[in-house]
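Here you go, one structure.
Missing here: one protein chain of the complex. Every other protein chain is in place.
For clarity, chains are labelled A, B and C in written order, and residue numbers in each chain start from 1.
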Amino acid sequence: MKWLALIAVIATGSLLIYAVSDFPDWGSASSPANGGVEGAGRSVSQTFIEETDTLTHVPNIVTAVLADYRGYDTMFETVVILAAGMAIFAILRVLRDTEKPVDQSKHDPSIDGDHQRIIIGTTCRLLIPVIQLFALYVVAHGHHSPGGGFQGGVILGASFILLGLATDLETAIARFSEKQFIGLACVGIFIYAGFGVLGQFYGRGFLDYGALQPIFMTDGEPMARSHAMLGVEVGVAFTVTAIMFAIYANLASKGELKNGL
Amino acid sequence: MREFIENFVQPHFNYWAYVIIMMIGLWALIAKRNLIKKLIGMSIFQTAIILFYVSLGVKDGATIPIAPHHVAGDHADAHDSEHAESHDDHKAHPKPVADDYSNPLPHVLMLTAIVVGVATLGVALAVSQSLFKDFGTLEEDEILEQIKSGDYYD
Amino acid sequence: MIEHFNIIILVLMIITAIISLQVKDLLSASMIFGIYSFLICLLWAEMGAVDVAFTEAAVGAGVSAVFLIATVYNTKRRSSD
Partner (left out) sequence: MIDQFPVIIVLSPMFGALLVGLFGARNHSVCFPVAIGALTISLIGAVVTAKRVFTTGPVDYFLGGWDAGKIVEGVEIPLGFGIQLRVDHLNALLLVVIAIAVLLVSIFAIRRQSEQDTEKTHYFYALFLMLSTGLFGMTITADAFNLFVLVEVSSLTSYGLIAMGSSPRGTHAAFNYVIMGTVGASFYLLGVGYLYMKTGTLNMIAIHDILHMNNEVGNAIFDSRSITVAFILILIGMWIKMAFFPLHGWLPNAYSYCPSSTSCVLAPLMTKVSVYVMIRMMVTVFGLDWVFQHFDWSNVVVWLAVIAILAGSAFALAQNQLKKMLCYLIVAEVGYMVGGAWVADSGRWGLTGSLYHILADALMTLCLFLTAGILTRRAGVKNLTDLDGMFKKMPLTMTGFIVGALGMIGVPPTCGFFSKFYLIRGGIDSGHWEFVVALLISSLVNAVLFFRIFEIAFFGKKPAEGHGHHHDEDDTAADAIVPTEPGLRSLAPLWITAALIVALGLMNGSVVEFIRQTPGLILESPVKAN
């Protein structure tokens, strides 16, 4: 196996190195990816940078590209997350009740120590709301600063993971149950795709947020796009939050969703 | 040697580094026997590709791709301002200049790739836990031995 | 200056990648992988890809490391290689 690996690595490596000398210089603004190919007009990325303000009124170009111009990609990226969550449930989840005795040693106060519970518990009690608030800020403020649905969703999911790690999985599950997170994950994509389908009802294309202008009652389509993007990001955040926590809960408890880490 | 480094390695150092990191990941993916190690290798392999993409979008002297509203155009270079003017007649404010902001497209693509990567890692870890339940080990060679010994004909 | 920063991080990344693959203790390997992700996050912030850096900080250094640790906790901590 080692020899096979060595051959594969050397072959792939030399193939990649072979092309490196042909690469545009690092940091060059006129490379085809950045500045477009000579004679082919403005490159796509130049158009993104120059026209995003006109088209969507969103300062963060990455958000505009992510949620609008390439929104179809992002929708399926969210589907990938849902698929991963579903796959993990399908693989690991133990649904037949196997009455196993609860391992008491883990919850033995003499080992765990009451003082530790107090320190960690208090810290988390203070920290988790702040983390969640920050996550919501990241989702909502994705138009103007780095951030958006994915980042906010992961942080929000991480706050539940922290709760599960600091106390135990049952405490976290009690706040965010299995039914809730599967439902929330599906609802997230429903929100996303719903914004797309609404555009179709107005006789325009799928994910054409400009068509939603009558709903948002904005002056002009760019603002409608901006609002729709926020809605879409919220949908992404729902799915990502739910699935990140779902994956953790399954991995930590071997699919039993109790007696976790 | 010095000339080689100056001409080939320095302007492309990121690309060389990406090849090296990618090869480390690929090697781990194939040669490591422990499944968790394989998965760490897989993640490293994927980050190498992300490194490649992000390196494509870098522009010297450019800032992050967030263009504030109504950006002032007084710092635009000569060739850029004529570029901007050609599209900009009915707008009150000049458009952002492309060379001032790093390329947003690779960033968007890599956001997708990172999230896909973590999804794959999660599924792979679930499969390896399920394997541990069946075989009691995470070493590839021990698993293969158990399969060969015929305990798992089906 | 910024280019030196770039090169230093890349070299550190290669080192952490090798260490995390060579350590026999899987828990350490997961932690070092978290460090690797954090370094790459720094690198991206330096390259102007703030959104990617943000995602990598949350996903790579945070959640993936937790997933790996959860699996290591439920399986075996020692590895043969």
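As a convention for this text, contacts are C-beta pairs under 8 Å (C-beta built on N, C-alpha and C of every residue); 3 or more make two chains touch, one makes a residue touch a chain.
Only a predicted model underlies this, so the values are computations on that prediction, with no experimental measurement involved.
Q: Could you run through the displayed chains and say which ones the absent chain touches?
A: The omitted chain makes contact with A, B across the full complex.
Q: Going by the touch rule given at the top, which residues of chain B touch the chain that is not shown?
A: On the chain B side, contact with the omitted chain comes from 26, 29, 35, 38, 42, 45-46, 49, 52-53, 56, 87, 90, 105-106, 109, 112-113, 116, 119-120, 123-124, 126-128, 130-131, 134-135, 143, 147, 152, 154.
Q: Could you please point out the chain A residues that touch the chain left off the display?
A: 15-16, 18-19, 21-24, 31-45, 47-48, 51, 54-55, 68-73, 76-77, 79-80, 82-84, 86-91, 93, 95-96, 179, 182-183, 185-187, 189-190, 193, 196-197, 199-200, 204-211, 220-222
In this text, only the chains that are shown with their structure count from here on.
Q: Please tell me whether A-C or A-B has the greater number of C-beta pairs in contact.
A: Between the two chain pairs, A-B has more contacting C-beta pairs.
Q: Can you work out the whole-Å distance between the CA centroids of chain B and chain C?
A: 13
Q: So what's the Cα centroid distance for chain A and chain C, whole Å?
A: So the centroids are 19 Å from each other.
Q: Using mean C-alpha positions as chain centres, tell me how far chain A is from chain B in Å, no decimals.
A: Spacing between the chain centres: roughly 16 Å.
Q: Which residues does chain B have that touch at least 2 chains other than itself?
A: Each of 13-14, 33, 55, 57-59, 62, 64-66, 106-108, 111, 115, 122, 125, 129 in chain B touches at least two other chains.
Q: Give the residues of chain A that touch two or more other chains, as numbers and ranges in rising order.
A: Each of 60, 62, 66, 146, 150, 247, 251, 254 in chain A touches at least two other chains.
Q: Contact residues on chain A for chain B in the complex?
A: So the residues of chain A in touch with chain B come to 1-2, 4-6, 8-9, 12-13, 16-17, 20-21, 23, 25-29, 31, 33-35, 44-46, 48-54, 57, 59-62, 65-66, 70, 73-74, 77, 80-81, 83-85, 87-88, 91-92, 144-146, 150, 240, 247, 250-251, 254-255.
Q: Using the touch definition up top, name the residues of chain A that touch chain C in the complex.
A: 60, 62-63, 66, 138, 146-148, 150-151, 154-155, 157-158, 161, 165, 244, 247-248, 251-252, 254, 260-261
Q: Give the list of chain B residues in touch with chain A in this complex.
A: Of all residues in chain B, those touching chain A are 8, 11-16, 19, 22-23, 26-27, 29-31, 33, 55-60, 62, 64-71, 84, 87, 91, 95-99, 101, 103-108, 111-112, 115-116, 119-120, 122-123, 125-127, 129-130, 133.
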